[in-house]
Every structure is written in structure tokens, then in C-alpha cells.
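A single protein chain has been omitted; all remaining protein chains appear in their positions.
Showing chain A:
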Amino acid sequence: MVENRPLTAFLTHLVLILGVLAIALPVWITFVAATHDQLRMNQAPLPLWPGDHFLVNMKQTLFGSGLSGTETAPVWLMLLNSLAMALMISTGKIAISLLSAFAIVYFKFPFRMTFFWMIFITLMLPVEVRILPTFEVVANLGMLNSYWGLSVPLIASATATFMFRQVFLTVPDELLESARIDGAGPLRFFFDILLPLSRTNIAALFVILFIFGWNQYLWPLLITTDTSMTTIVMSIKQMLEAAEQSPQWNIIMTTALLAMIPPVFVVIAMQKLFVQGLTETDK
């Protein structure tokens, strides 16, 4: 700070604390809803202070039969599905982007630029604008209701390829020269020099992609009809619909809480990598 003015400092903290509280309010209300029983959650006004039913709700949500009157998978299975999808998307994206960025930066071969532009164009085709035909392709390949169908169509990524391209371009040429003098082939150079050098970039990207994968909604909604393949994020919508008949808000909000804990935890626990990944991929 440039000057020392107690009043401005006080005002600064006041605004920030108000901001933090306003941002946290929806989640606080969700958390409070997850700590009361069903009866209390159906009386207006709703409580603003936590009750003592948190563990009971947690247990019922995770291992119970879900909402009464609905046919859904148990929540622990949905969490597993989400985890599998998020991990497949993030590791898949990183793997294929590393390989193609390596090829584009370190090899001179016919159609190099054609491939580069083909990858670039995926940046402009988010799944939302091509949902129907992509759905048809996946259905024809028999990939509906499978982990492959959930993850593979989302795996191609221009942003990750660009980021690794950028990273590889900053690697000094002398490293390659000396590696070649020492007799290292392309694959050896890739695994022993490039991969270790881009370790932090990979980790930072992984954080972003894990969140991206976990939070997928429209795509899983379309290609999973089997309840055993439901992901936790898409289950919220079904629960909100069911809430019109059986308003078990305590269970619904416990599920919502469970659905956001893993990615939020990742952001908070790996904040440095998260910030790095976000600023690197979007610039």
C-alpha cells in the first residue's frame, strides 16, 4: 500500500469481507440445509444456522436409496462415475496433447501445418454447438452408457496442445543438440528431457482439466440413459425435478454439497497450480 490511512484500510477490509460473505452465502445456505431433517426443511422460514443432522443426512445420501419415489443410482456410485470421467478426460487430454505438441514442434514433416489447423479448429467447436451429430456418432459406435462415451469425445483439446507447444518452444535448442550428440532418439528425448521439464505445467493443466471434466453436464446427460452410469453433477437436475413431488431438500442439498466438494477442494488445496493453469491455458 502506498500510504497509511487507517480509515481506507478499514474500508478495504470491510468491502472484501462483505464480498467474501456474499460469495459464500449460497454455499452456507446449502450447508445449513444439509444439517437439518426433512421436517424442518419444509417450514418457512428456513433455518440460517446449522442443525445436528449432518452425519445422518450424509449417511442417508451416500448409501441410502436416494430420494423416495425415484429410481436413481446410489450417490457413492455417482461419485465414482464422476471421478472416473474426470480422470479419463484430464489424463487423456494431457497425453494426446503432449504427443501432438511434441510432433508439431520437434519434427518437420509433410502436412504438419494441416494437422496444426485441424487441432486449432476444435477450439471453435464446443460440444454445445454440435450436440446432435456428435450424439449420433457416439451412438453408432456403440459408446452410449460407457466411460469411453463419456470421456473420449471431450478429449481433443486445442488449448492443451497450444500450451505444451508454448512450453516446448521455450526449451533451449542446446538441450536437443546435446541429447542427440549423446545418441538419444526422439522418444528418449521426450521421456527423459521434455516430460521432466514440463512437470509443473502438466500438473497445473491437470488441475484445470480435472475441474472441467468433473463439471461436465450436457454431454453426460445426453449419452447416459442407464442409471448406473449417472454422474453426480447431472443427478442434481433429476433431484430438483423430483423435489416438486417429494421435497427432501436436506438430501438434495447434501448431494449438491458432495458434488462440489471434490473440485472446490482441488482449487483450494492446489491454489498455486490452479492459478498457473488458468492463466496459462487462456492466454
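The rule is simple: contacts are C-beta pairs under 8 Å (C-beta built on N, C-alpha and C of every residue); 3 or more make two chains touch, one makes a residue touch a chain; residues count from 1.
The criterion applied here is as follows: contacts and distances are computed from a predicted model.
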item: Per UniProt, the name of the complex member that is left out, chosen from "ABC transporter", "sn-glycerol-3-phosphate transport system permease protein UgpA", "Spermidine/putrescine import ATP-binding protein PotA" or "Sigma-70 family RNA polymerase sigma factor"; value: "sn-glycerol-3-phosphate transport system permease protein UgpA"
item: Chain A, residues in touch with the chain not shown (by the definition above); value: 1-3, 8-9, 12-13, 15-16, 19-20, 23-27, 29-30, 33, 41-42, 44-46, 48, 95-97, 99-100, 102-110, 112, 115, 118-119, 121-126, 128-134, 136-138, 152-153, 155-156, 161, 168-169, 173, 176-177, 180, 186-187, 211, 214-215, 217-218, 221-222, 233-234, 236-237, 240, 247, 249, 252-253, 256, 259-260, 263-264, 266-268, 271, 274-275, 278-279, 282-283
